[in-house]
Structure formats: C-alpha cells, structure tokens
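I have placed the structure first, in the form of structure tokens, so that the comments after it can refer back to it.
Of the protein chains in this complex, all but one are displayed in their positions.
Let's look at chain A:
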Amino acid sequence: MTTIRRFCCNDLLRFASVNFDHLTETFNMSFYMTYLARWPDYFHVAEGPGNKIMGYIMGKVEGQGESWHGHVTAVTVATEYRRQQLAKKLMNLLEDISDQIDKAYFVDLFVRASNTPAIKMYEKLGYVIYRRVLRYYSGEEDGLDMRKALSRDVEKKSIIPLKRPVTPDELEYD
C-alpha cells in the first residue's frame, strides 16, 4: 500500500498534511531544491492509495576518507500513517543507498536532545549516540549526533562514542 519513489518538485505541493506536524520543518525552496539537484537518490517519498503522501525522507552523502557518510536531514510520517514502521522503511532505504551505491562508512543524523520518542526510535533502528553537540539548535538546545555503521566500516570505528561534547563550530559538516 506504499509506493516509495524519488521525491519530485510537485510533491512539495502535496506534503502539507505531513509538514503541518510541529516537529517537521518546512525549509525554504533552495534548501529542498539543492537536495534534489545534488542528492536525488537520498530524497524519497512514500505514497499511499489516492496518491496521498504518507511521509518522506531527505538526506545527502558527504565527507572525506573514512568520514564519507550518508546523512539523514529529515524523516517524517503523516499522523494518519504512523505506527506502521514507515519511518523504518524510509531509513532502511537511505541506509541501503549509502551502503550499496555510495559505499559510505556510516549514516548519521542530528536530533534534539529533548526529542525522546525520536531518539528511542533511532536506537531501535540501530543508531547510537556518537556525541552531543552543545546548543546545536538555534544556539539553545543541544543536539545529539547519532550514527549507524555500514558494511564498509568493518570494525565499526565510526560509531565509537566521543567522550566529550562538541560545539557546533567543531562539526565537520553543516
């Protein structure tokens, strides 16, 4: 009942019921379009019957050497379609693309330290808290950098947690 396909511009006109959710940010156009122009394989939408948008994931692949990794920028599911493991399906898709096509070492994501439900979900999906980023969200709330190692990182070096928190300036990528 779910068709997962590449996100396209017209989907921006159809995702309102997903983005009304207060934890889902509606970015400016150049943000979405930069992702579409650069990493179209990392931007997928799940569509249900009646062409309703159930949810979507957007991300990218970046980094150098052993830091070459997939990144989840946003993953969200409409209220009506929650509790069906759709977020898991979308995350697995991005992980597969990072792993099999781009041969990345790991996938990472940032989450608000207060967003316990999301943190729990990511943990269930195999992500670990790699480090805390101080005042990452608008200089106020801390963020957690969570990671999941991919097959190329045989020794799982990429996910050994850092002992100390970092500041946003110390982040390698935006």
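Note that a residue touches a chain if its C-beta (ideal position, glycine included) is under 8 Å from a C-beta of that chain, and two chains touch if they have at least 3 such contacts; residues count from 1.
We take it that contacts and distances are computed from a predicted model.
**Student:** From the list "RBR-type E3 ubiquitin transferase", "RNA polymerase II transcription factor B subunit 2", "Phagocyte signaling-impaired protein" or "Peroxisome biogenesis protein 5 isoform X1", give the UniProt name belonging to the chain omitted from this structure.
**Tutor:** Protein name of the absent chain (UniProt record): "Phagocyte signaling-impaired protein".
**Student:** Need a quick check: the contact residues on chain A for the chain that isn't drawn.
**Tutor:** Listed in rising order, the touching residues are 1-5, 8-10, 12-14, 16-17, 19-23, 26-30, 32-34, 36-38, 40-41, 47-52, 79-85, 97, 100-101, 115-117.
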